[in-house]
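The structure is given below, and queries will be raised subsequently.
Yeah, one chain of the complex is gone here, protein chain that is, but the others are all in their spots.
What follows is subunit A.
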């Protein structure tokens, strides 16, 4: 058996850093898109007009019950046929954003459902608009209740960005493949890549815990 040799990889540190940054960027872009979709989608599923509710339900089911890889291909290869041209990175951000948005819609909806109607009523009785009730009364406690689920889904998204390598978006996994073809050090390359993913996930988990701690300060009974 070959002995392990990480030394060759050292030469590719610029590429590794670049890949890591792209993975980060892709994750954050998709998360931003998906979170906006999730909050808006959940709100609309609960109180939008019927056609909108059906459309969102359809979107959520479609995304959650088909392979993410195919969704990625559709965005990258099929949409340009309709005149929507974009690079691999943009396509990946959009496809993963749509993917994350579907799960977020379900997560946020569960959170909104957990808020008793009496809270909404209390807001209405104070003369607040529907939007003010949603934004100030319902949303914050709803987000708190689904924050752990959101965190897990975010981690899945981060790991899932590796799919973007399949359309040659330059993220970490793709970088790994590139270095491997140059060095033939498969084990070492993917061990390092894996370590980087692991470190990213752990960092985000800490970050989420810290943000949650700051954002959700109010005490709860029992």
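As a convention for this text, a contact is a pair of C-beta atoms (placed from the backbone, for glycine too) under 8 Å apart; a residue touches a chain by one contact, two chains touch by 3 or more; residues count from 1.
Convention: contacts and distances are computed from a predicted model.
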| item | value |
| --- | --- |
| From "Glutamyl-tRNA(Gln) amidotransferase subunit A", "Lipid-transfer protein", "Formate dehydrogenase subunit gamma" or "Polar amino acid transport system ATP-binding protein", the hidden chain's UniProt protein name | "Polar amino acid transport system ATP-binding protein" |
| Residue of A:67, A:83 or A:219 touching the missing chain in the full complex | A:219 |
| Of A:132, A:181 or A:203, the residue in touch with the unshown chain | A:132 |
| Positions on subunit A contacted by the hidden chain, ascending | 118-119, 121-129, 132, 136-137, 140-141, 144, 216, 218-221 |
